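A protein chain is absent from this complex, but the other protein chains hold their places.
Chain lettering (A and B) follows the sequence in which the chains are written, and residue indices restart at 1 in each chain.
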Amino acid sequence: MRRNLLIALIAVGTAAQLPAQLQLRITGLDGLASKAKQSSNITLDSNLIQMAGGFLGASKDKDGNDIKGILAGLKAITVRSFQFDQPGQYKMEDLEPIRAQLRSPGWSKIISSQSKDEISEIYTRLEQGKIAGFAIISAQPKELAIIAIEGSIDLNDLSKLGGLGIPQNAIPKQDKKGKKE
Amino acid sequence: MLTQGIAAALPKLKTGEMTDDPEQFAELVREHQAMVFSMACRYLRNRALAEEIAQDVFLQLYRKLPSLESPDHVLHWLRWVTAHRLIDHSRHEKRRPQSPLEDAPEPAAVSAEGADPLLASMLRDLVAALPENARVVMILRYQEDLDPMDIAKALDMPIATVKSHLQRSLALLRDKLSRTKGVGI
Partner (left out) sequence: MNLDEELRAALRREDPSPGFANRVVARAQAQPAGQPFGFRLFGVRMMWATAIAAMLVLGTSGVFEYRQMEAERASRDAVLALRIAADKLNLARDRVLRRTEN
């Protein structure tokens, strides 16, 4: 009985440490931005996510409220996205440091589609039966995207945001009133 | 360094009116004028306006001085006030609306001879066309040589935002320069 309790305590202690160890670090892609015709490099911590949620909460449109709902459970968002003019600007080996992390215990690959020069993989990390982390590797000849999301997220809600298209220019433009970021 | 003597000067400046020891204050201005003026000049690309704003910042320092506690506090305060004054200025600027860097025409090609001064001028123009906050971040990084953590503290900005500004701005600059013939990035 005492031994079982000890084992349970060790398991709980180990599980409590897992989140920090399992946060995905996106590395090895530093040189790609200079080769890309377009790239997005987004890093949002919990503070920025909270600010974004507050700002969107004031919005009256449905999209804004939908996104705010998704953001509510998130702790961190990291996106590295590249679009190239020509294929061959990166190698699959460049993704290995990231994929190696996703092979560690705690992460599960839930979707995998692979062909000769394309990879689409989705990974989740569960805590107490709920998604606590989510990662996408989407590699195509002229596009590469790595997305890492920490926190609780409903993939169906996220999926509904799709189909709106990724803006042509990933960097916000000045609007007609002369406001800019 | 003069600012290390500021603690000694402070009691004198605190008492009575703020007109005590103008020469000491002039020395303080000389110590920091290059930083403040250059931040304004790089931001605005207008020397006359930069001097005007720099003067306003130092006048504000003159009034604020008795409450500043240390040389570091003065430096941090000057950077903070200058940065926010510049951002506020461009927000309220109506006579000369600035176009975003994305819409800026590619700079004229650099000639083979004397490329450096022309490239420097080109880079200053491109930095001055960046969005407000990104512009300040780039100036603090490359003029003041602050690392992202110090920039975040100087501007009271999350470090992730600072890094995002740096990465995006550098990508934009590379893109603009790479489309200019003769500039190899």
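Just so it is clear, a contact is a pair of C-beta atoms (placed from the backbone, for glycine too) under 8 Å apart; a residue touches a chain by one contact, two chains touch by 3 or more.
What you are looking at is a predicted structure, and each value in this text was computed from that prediction instead of being measured.
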Checking the contacts here: which visible chains does the omitted one touch? A, B
Out of A:A36, A:I70 or A:L95, the sole contact with the unshown chain comes from A:I70
Which residue of A:L24, A:I98, A:A132 or A:I149 touches the chain not shown here: A:I149
What residues on chain A make contact with the chain left out of this view? 40, 42, 44, 48-49, 51-56, 67, 70-71, 77, 79, 81, 111-113, 120-122, 134, 136, 138, 145, 147, 149, 155, 158-167, 170, 172, 181
Absent chain, residues of chain B that touch it: 17-19, 22-23, 25-27, 29-30, 33-35, 37-38, 41-42, 47, 50-51, 54-55, 58-59, 62-64, 84, 87-88, 116, 119-121, 123-124, 127, 132-133, 138-139, 142-143, 145, 156-158, 161, 164, 170, 173-174, 177, 183-185
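To be clear about the criterion, only the chains that are shown with their structure count from here on.
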Per the centroid of Cα atoms for each chain, what is the distance between chain A and chain B, given in Å? 34
Please name which positions on chain A make contact with chain B in the complex. 33-34, 39, 41-45, 47-48, 169, 171-174, 178, 180-181
Residues of chain B that touch chain A when the two form their complex: 97-100, 102-103, 131-134, 158, 160-161, 163-164, 167-168, 171-172, 174, 185
